[in-house]
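Taking it in order: structure first as structure tokens, then the write-up.
Heads up, one of the protein chains got dropped from this complex, but the rest are sitting where they should.
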Amino acid sequence: MLRLVVRRLLQLIPTLFGLSVLLFLWIHRLPGGPAWALLGERGDEASRRQIEEQLGLDEPLLVQYGRWLGRLVRLDLGNSVKTGQPVWEEFTLRFPATVELGLTALLFAVVIGIPLGYFAARRRGTWLDVAAVSGSLLGICVPVFFLAMILRSIFAVNLGWLPSGGRLTTGINATDVTGFAVLDGLLTGEFDASWDAIQHLILPGLALASIPLAVVVRITRASVLEVLSEDYVRTAESKGLRKSVVRGRHVLRNALLPVVTTVGLVTGSLLSGAVLTESAFSFGGIGSFIRQAISDRDYPVLMGFILFIALLYVLINLVVDLTYGLIDPRVRVN
Amino acid sequence: MATKTEKIDRLAELTARRETAVGGSLWVEAFRRLRTSKMAMIGACIMVAFVIIAIIGPWIAPHNPTAQLWRDEVFTNRGEFVGPRAENWLGLDHLGRDQLSRLLVGARQTLLVGVVATVLGFAVGALIGGISGAALAFGGRAGQRLDTVLMRFIDMMLAMPSLLLAVSIAAVMGQSLTTVMIAVGVVQVPVFARLLRGSMLSQANADYVLAARALGVRRRRVVLGHVLPNSLGPVIVQSTLALATAIIEAAALSYLGLGNPDASQPEWGVMLAQAERFFDEAPLMAFCPALGIIITALGFTLLGEAMREALDPKLRS
């Protein structure tokens, strides 16, 4: 298993290198530079030149790339042009929020999606099936930002059940240990902070869950249908095994394999959704930060982020592969 | 980096293999099942209605959709909007334009964005995927290398969250309708490429291909005459789904302020993004284009899902 992990990580290097060259050229081709973003209305030609000189943006691209790569080798992603803080710090500051949000969305998708898909398959062709399938499809057809707006309007503004945005209610002072608000509260015993963080996660989590939910329902349904028609299920049933055993041990577990793959596959789209959800709920995660970085032309942040995503992408796939082994012994990696 | 993509390949391969096994009757069979599927029928009805509106919209619109005919009656600064009334069935928008007319005319623009973006994604994706698949299956050593290069490129695109890719494209190209189409289309490229490549690979090992090659049919003919046509099934299904995604992604770009900004062509995504500001005062203004987008996207999705299911032999009841 360790060898697999190492091999995967080694495979990553050439890809990342190619990616970084392409992206460096691409990003630096974006019109305008960070200078205007920094200066706003108060900028003029002279100060723009001054900033570009100071940032070294007037040098040839190759020199700039070399400098960037040189720092990268020393594991330094550089500093954000906008905030002046190390890119790495900016990420570690914001990434936990996005991870929390993404996990919440996945949790919702799995907790709602798997049973829904399972029962839709068991009752194939009934109204339950049609409702489950079209309902979950409806989820992906609603633009995430519109869903966010409606959820917030109903549950936060009109009913007042849940907070309308942010990660924590102001005034709740949570000790920062890991950056994960929920986990921090549990670790330090500040359960009210954890609880508060969970409340803040519900609405954005639901909005974001609309994307993976449809996929989870569909795949679960299809995969349960397939397993139900397998011979071993019929055998088990005819042997007189209890229904719950057949369902749990035979049907559900075998059907879960593609679901796990899918959950891994939708992680990428979750990040896209996070940009919109975080903006709509002013949830200070990496999504809204990157959106801002693009419009600010914050080159170091963008470069760092994309490399980071590529790394993450590989890791998620690795985790998916390892989870395979847990669910299906046949594909367990040796 | 290979795992996720390998899985897509594998899935495509499995689908494709089953199709071949059933042979030519598959399409006939699939169509028969499609006709009896409620989902497909609903989807098709929505799609037809949408296309009709998109075509005749400008002629049946009661007013000029871009003229600010009633601009003295709407006060956005006081939250005073004009709701439905005899003259304007769906009320006015925030600049005193007829909402119904804008919706009707906007359908065409929305469809255009969806179709062009999908066609673009399909064309480029299929080109890359096709070359890659053909090279790997029939190109020997050099082909393998070409495939690796192309697939690494596709991997990079896949690794980047689609919306960020679209946003950065919009940033480079400036704001216009073309930009939106290209940005949304580019996002679809890797999906199509992967799908076609996987599907072609599985066809390449099918018996009839081996037979053809054994008979001495030239590689080019095998690829273009047999493998490619037989591999297009899953890709075509995907394009129906991609159309729905394209419409939604275009709306998301508008929400982020990067949509088609030209007011002379109303478009649902832009309308929704602009009306979002007035959601509390005039929810109808946001709901109309939002419902348009949702229903249309749902129509395409239902149809696509039904087709996918109909083409899947193992789900035959």
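Labels A and B are assigned to the chains in the order they are written; within every chain, residues are numbered from 1.
Going forward, a contact is a pair of C-beta atoms (placed from the backbone, for glycine too) under 8 Å apart; a residue touches a chain by one contact, two chains touch by 3 or more.
Going forward, contacts and distances are computed from a predicted model.
Trainee: Using the UniProt record as the reference, specify the protein name of the hidden chain from among "ABC transporter substrate-binding protein", "Glycine cleavage system aminomethyltransferase T", "Acyl carrier protein" or "Inactive transglutaminase family protein".
Mentor: When "ABC transporter substrate-binding protein", "Glycine cleavage system aminomethyltransferase T", "Acyl carrier protein" or "Inactive transglutaminase family protein" are compared with UniProt, the left-out chain turns out to be "ABC transporter substrate-binding protein".
Trainee: Of A:Arg7, A:Arg67 or A:Arg234, which sits in contact with the chain we cannot see?
Mentor: Of these options, the touching residue for the absent chain is A:Arg67.
Trainee: Specify the residue from the set B:Leu256, B:Ile293 or B:Leu311 that touches the hidden chain.
Mentor: B:Leu256
Trainee: Name, in rising order, the residues on subunit B that touch the hidden chain in the full complex.
Mentor: Listed in rising order, the touching residues are 67-68, 71-72, 74-80, 94-95, 171, 174-175, 256-258, 261-264, 274, 276-281.
Trainee: What subunit A residues would touch the chain not displayed?
Mentor: For subunit A, the residues touching the absent chain are 31-51, 53-57, 64, 67, 78-79, 81, 83-86, 93-94, 96-97, 111, 149, 152-153, 156-157, 160-161, 163-171, 176, 179, 195, 199, 244-245, 248-249, 253, 279-282, 284, 288, 295-297, 299-300, 325-327, 329, 332.
Keep this in mind: only the chains that are shown with their structure count from here on.
Trainee: If you average the Cα atoms of subunit A and of subunit B to get two centres, how far apart are those centres in Å?
Mentor: Whole-Å distance between the two chain centres: 23.
Trainee: Looking at the complex, which residues from subunit B come into contact with subunit A?
Mentor: Going by the criterion above, the answer is residues 1-4, 7-8, 38-39, 152, 155-156, 158-164, 167-168, 171-172, 174, 244, 248, 251-252, 255-256, 269, 272, 276, 279-280, 286, 290, 293-295, 297-298, 301-302, 305, 309, 312, 314-315, 317.
Trainee: For subunit A, which residues count as touching subunit B in their complex?
Mentor: It is residues 8, 11-12, 14-15, 18-19, 22, 26-27, 29-31, 124-125, 130, 133-134, 137-138, 140-146, 149, 153, 218, 222, 225-226, 229, 261, 264-265, 268-269, 271-273, 275-276, 279, 290-291, 294-295, 306, 309-310, 313-314, 317-318, 320-321 of subunit A that touch subunit B.
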